[in-house]
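What you see is the complex with one protein chain gone and the rest in place.
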């Protein structure tokens, strides 16, 4: 159940109440005036507590911490060079894979020129086939970090495995959890025990509730710096696009949850010439940010070449995105 | 196969060539310099014809007339008060069902105020259950026509049945074919034999190719004034929305076909509070127009109340749509 | 609402009650002891009526007539040579299209040899492309009828269009409504006004409720001889099969409705070498019958050749089906 105390209720009364519940063995979460008692359907209140209560519900979703019911205010993630979920739209760009120190640096400069403040690039790659390129590993992480530092950007990179969490934590500003690992609960728990922000990609067949419950695994382990990525779902409509871009999910997630929502038009389409219109659509929904793949020679990319934007196309796309963003923020 | 003749090739040479093929029993279509020979995989050309040919392909899609390969130029549909597919974005609005003469007139005024030039409203309603409201019939058509005329708008209304085509033709400027009838081939043929523009809605499980082949039924029967409506597809993701809005389909259709593409965020979401963000996304993709449902008392609407915008919400949405449209046309 | 009267309640009491409701403008349906009052949520009963009532519910589905709640007993469809929904499993076989009088007769003999009692064959074909073979029309109907008569079989053939209903009624024992027309409500009403049994195919994206509501259109127009066909749905899983065979729907439909359920492994797979295992699966679910496509020269078939069984394969499949059916009926 979730109890909302009145604004005027004293902090110590709320603290004491929470403490009493914890001693009774209840898992208790608190967010300002809101207190969640996991699994409880009824609770005994003192007279003073009753007076302090504004409202109570036992109809909360299973993703309590992730819900707006528990935390009405937006989560804002602050990084050295970027803010996600605040007033600013946030651009994240880079190649699918880190391919070399020189290449990631060149791509970082392009990304930055378009207005990106986070540099993406995979050093450990989840590939459908075991015979495909699996990533540069730690050497890739180093190159990625150096390229970001050289250009004044933050790093976002994928972690596929709980045994890599400590290593990747040394290099990244944001952990990315890929779509295929969205319900790798061991991994979710592991990143939940760090204090590094997590970008959680929606799985190909994940409902909105599945995604928010996956976020809850991270939050319940103590890490509340979470952003949600819509990157396309799998449907019958796979003739001309890799996935179906479920932009409806953006306002739905914003209604249900306080975490920032980011869109990925690269994976959601899988075709570079569809990325710009769908990126425009993404910013127009009101998403907090975007992740996009770029490459100077897509035909030679180590992975996902067909969806990568060449630098000139990326820069033109960014021009359009920032103009729409500026327009929308003027309202 | 499709033959593209050079711009300099004389019209009479092309005409003679087409005539010879027709006399040989081939179904022949011509669009400026392009000639389609349905079902042929090879053809004999005179020396003069060979000189006149620019390129030939036997790799055309089954939806020949509807393809950009056959007609590179955009189809533009001109109505008394509206243009669809031209420089202007086109707004179509109105209630789901025509409910009375007074109500449709009131809604027409609201629609017009927001910038709509087409008035929508169903007089024959395809309803999942036989016990649901099935529409006002011809009385509804009359009221719809009168409301449009009184406000200087064009009419778009659904035809469910080939036996209604002649009747509805007396009242409407555009035939709407609903999603459930997208592959009602008898109906497609019937509207194809009129000269009234057709708005063809994509079926819930229709691929892009299915949609374009359905359009081809209309075109092959002589009616080339077709617009395509994306209104959401059916996927596993039906927890918080009625359908999945497949906006990827907008640029895909624009690439493959010359028909204008219109988006319907009302059916694509099924929830009024999601309509505005998804309408913004729709215009941002570069669609040619939008259809949206409005109602002054959604809770009392005869059909689809939950997705109807109240007038004030609609007008605010329109303000945003026109601003994004204006921005995009300034580039 | 649905009222179930006690077995001992006099027929005249029930009749009088129904009559009173009808005079009050209510749509009333009766099935033995069950009375459905469409749209009503409460009703006033006399003391005698109250005594006669066994149970009442306002929680009925929208497909009242089609529900087991209204009619607990199975619907059994009796044709001259076949029974569908009774003790016997029913085989329906034939080519996708009627191709000639000779061919359909040859196929009828094969079908019969395998134990089929209904002969299928399309004379009017719903084809994705307008340039594909559209069927032989009335000549095909005649040939189909003659082949069935010559072999002592019943005819099942597709009606695509309400304007064809009267014509096809002269030749067929069962109307087939195709998947693409499942929600062609004008057509459903038209066949609902005949007394010829209807085989209603599930649409590619139709939920179980959609299918039962479509059946309700037929029943509400007076025709209660309905069978439901599961023929595959459209999902992401279209790599090696044309559709996904949703066999779960067989026991689900049997639980919710009293109509016989028939499976179509030909369309559900689209590949002849998958038909036999899936036909075995179909009979094992407990379905009432099966429809399967056969052709002596699939590579030259006018339509759907890849899914047609050659005669020898068909006969071996039938041997297996009848053996499983016999085993299951022995329990």
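List of remarks:
Lettered A, B and C in written order, each chain numbered from 1.
Basically, contacts are C-beta pairs under 8 Å (C-beta built on N, C-alpha and C of every residue); 3 or more make two chains touch, one makes a residue touch a chain.
On a predicted model such as this, the values are computed, not experimentally measured, just so you know.
Considering the whole complex, the residue from C:4, C:157 or C:235 that touches the absent chain is C:235. In the complete complex, the residue from A:76, A:169 or A:205 that touches the missing chain is A:205. Contact with the chain that does not appear here is found for just one residue of A:78, A:100, A:186 or A:239, A:186. Of C:187, C:228, C:274 or C:291, it is C:274 that touches the chain left out of the display. Remark: the omitted chain is touched by one listed residue; of A:234, A:267, A:280 or A:295 this is A:234.
For chain C, the residues touching the absent chain in the complete assembly are 205, 207-209, 233, 235-237, 239-241, 244-252, 255-256, 268-269, 273-274, 277-278, 280-286, 320, 323-324, 327-328, 331.
Think of the hidden chain as still there; on chain B it touches residues 234-236, 238. Interface residues of chain A with the unshown chain, by the touch rule above, are 27, 38-39, 62-64, 126-131, 160-163, 180-181, 183-186, 203-205, 209-210, 213, 216-217, 220-221, 233-234.
One rule holds for everything that comes next: only the chains that are shown with their structure count from here on.
Relative to the centroid of every protein C-alpha atom shown, the closest chain centre, again from C-alpha atoms, is found for B. One inter-chain figure worth recording: chain A and chain B are separated by 37 Å, centre to centre, where each centre is the mean of the chain's CA atoms.
Per-chain Cα centroids separate chain B from chain C by 33 Å.
Between the Cα centres of chain A and chain C there is a gap of 48 Å. Within chain C, residues 234 each touch two or more of the remaining chains.
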